[in-house]
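Note that one protein chain of the assembly has been removed; the remaining protein chains are unaltered in position.
Take a look at chain A:
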């Protein structure tokens, strides 16, 4: 459980990083917090010749308020997110999800960008980012492009970020005043989601005015339960009303079967957890 020997580069600017990546081509691998990459290297599932560390690129880290959006640098750690009042006020769902990731040590190293590019379907930030309608800014040799959330996640561990490109930041539309809850089903505290559901809702006069629902580990990518979102609109935030709207949460999903649960069990859980998440988000 020791990685193969590799060269190491620690550029200090984005331009420099892109240069190093362009030069090394497919033999290079980017390292952010290393919390997913290092286990992979240690198990020798991947053996890059060059590891490019983004940790010293200041411009990739931090959270800024751009009026209608929050902009989160790819190298922003989970701990940074948890410490940010801006994220709490305008994208509470992200905070709720990040709280459930691993433990403090890992949250101090793991990054939002790393988690999103790693695109583990059981990872906890993908579904919230999707539900919040985040945009992904990807920078490559040819410059910058912005990809909407529903085009970012392509497949298991596969995103719109191509070779030689970097995810540089995500732009999260503000959901100020929305209630949020992330309902994560695990067997032990320190575990990836068996299934999780992120819900954020705007309640207006006792009924749900708008809702966003994202599903974790219910397919090869994070999923958005748009049918549930629509069904929730206009309903009172009560047990009965929400139950009915959430009944179809698992429709169109393709969850895995593994040691922690069959696909059927996951579909069952998705329905239950969606209801719990929505009710909690609505403060019911």
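Just so it is clear, a residue touches a chain if its C-beta (ideal position, glycine included) is under 8 Å from a C-beta of that chain, and two chains touch if they have at least 3 such contacts; residues count from 1.
Criterion: contacts and distances are computed from a predicted model.
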Hidden subunit of the complex - UniProt protein name among "Electron transfer flavoprotein subunit beta", "Molybdopterin-dependent oxidoreductase", "CO or xanthine dehydrogenase, Mo-binding subunit" or "Polar amino acid ABC transporter permease": "CO or xanthine dehydrogenase, Mo-binding subunit"
Chain not shown: contacting residue from A:25, A:39 or A:148: A:39
Among A:78, A:136, A:152 or A:185, residue touching the chain not depicted: A:185
For chain A, residues in touch with the removed chain: 1-2, 4-5, 39, 43-44, 185, 187-192, 239, 243-244, 247, 259-262, 265, 268-269, 271-273, 275-276
